[in-house]
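Have a look at this one before I ask anything.
== subunit A ==
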Amino acid sequence: MTASAVNMPRDPMALSCAGVAVRIGEKTLLADATVELAAGRVTAILGPNGAGKSTLLSVLAGQRAPTQGRVTLDGRPLEAHGMPALALRRALMPQESAVAFDFTAQEIVALGRYPHRRAPGRDEDAIVEEAMALTDVSALAGRVLNTLSGGEKSRAHMARALAQLWHSRPDGASRWLLLDEPTAALDLAHQHSAMRLLREWAGRGVGVVTVLHDLNLARRYADEVVVLGGDAGGPVQGPAAEVLQPALIERVWRTPCQPVTSADGTVQYLFG
Partner candidate 1 sequence: MNGRRAMHIRFHRRDVLRLLGASSLGAAALPLFAQEPKLPKLVTVSGAITEVVYLLGAEGQLVGTDTTSLYPAAARATPKVGYMRQLSAEGLLSLKPDAIIATNESGPSVVLDQVRSAGVKVEIIEADHSWGEVQRKVQAVGRAAAREAQARELQAKLDAEWAQVQQRVAAFKGRKPRVLFVLSHSASPQVSGEKTAAHAVIGFAGGINALGGFQGYRPMTAEAMASAAPDIILTSTQGIEAHGGVDRFWQRPELALTPAFRKRSLITQDALLLLGFGPRTPASIADLHEKFATALA
Partner candidate 2 sequence: MSQRFSARAVLGGSALLLVAAIVLGAVSGAYAISLSQLWNVLTTLGQGADKSPEHLVFLNIRLPRLLLGVAAGAGLGMAGTLMQGLFRNPLADPGLVGISSGAALAAGVTIVLGASLWPSLPRTLGSWTLVLMAFGGGLCVTLLIYGLSRSEGGTRMALMLLAGIAVNALAGAGLGFLSVMATDEQLRSLQFWLLGSLGGARWSAVLLVAAAVLAACVAARSLAAPLNAIALGEAQAALLGVDVERIKRRAVVVTAVAVGAVTATTGIIGFIGLIAPHWVRMVAGPDHRVVLPASALLGAALVLCADTVARTAMAPAELPLGVLTAFIGVPMFLWMLRRFRGRI
């Protein structure tokens, strides 16, 4: 599946950050990032280790306040929305999550419905079941999460994020699914099925923003990429095909890169 290389209109109501920097003491985690994200697209955040990908994602999620700059959603600053309101339309799947006590996978996925507890739908149980089916963890429903493998835990957390955003908002507000390296622990088959799932959700209008370490997955499934860690300050944002040129890849990741075209027409890269 190719990413369409069209001019993406910049939507002022979307999720965006301007001039965001995050510093802790002397250390700069993220320097001067200006990014605009639109709903209905899959955007991949890429970069080498330490480039600030997770930091950018957490700032966009509202989890972390930037030292400088601001983040806006629908034209208003994130703080103005308030965390409980944000939780109704924005989910963040973390890179790793240490869960206390022996909650089962199903109970963890059900926690995704916590923000909706004041206005539960009639199908709360069904949502949890279907979310688990989407990420292929239905068979693990009754198992204690902490006894599962890394990949199984990842899929359970992804199901939780999906459950959180299950229904579209009655007021038509955009939904945002943010994921931090969702494929890191997954096996090959699940990596691709997960990315296809994300594309499907983007197709339904959800804004999908995912940190990825695998450039090939990004090239194949993302509409747009944001590359951090280039020497030219600030992230490079644009359609995947345009941005992911061998020259940039080699500059940012310091690895020789050779593009090849696969049988279905997608460009993939060989490294080393």
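Just so it is clear, a contact is a pair of C-beta atoms (placed from the backbone, for glycine too) under 8 Å apart; a residue touches a chain by one contact, two chains touch by 3 or more; residues count from 1.
Per the selection procedure, all candidates are chains of the complex that A comes from, given by their letters.
Please read all numbers here as calculations on a predicted model, not as lab measurements.
For subunit A, the touching candidate in this complex, among 1 or 2, is 2. Residue ranges of subunit A in contact with candidate 2, taken from their complex: 61-63, 83-88, 90-92, 94, 97-104, 107-108, 111-112, 114-115, 117, 142-144, 164.
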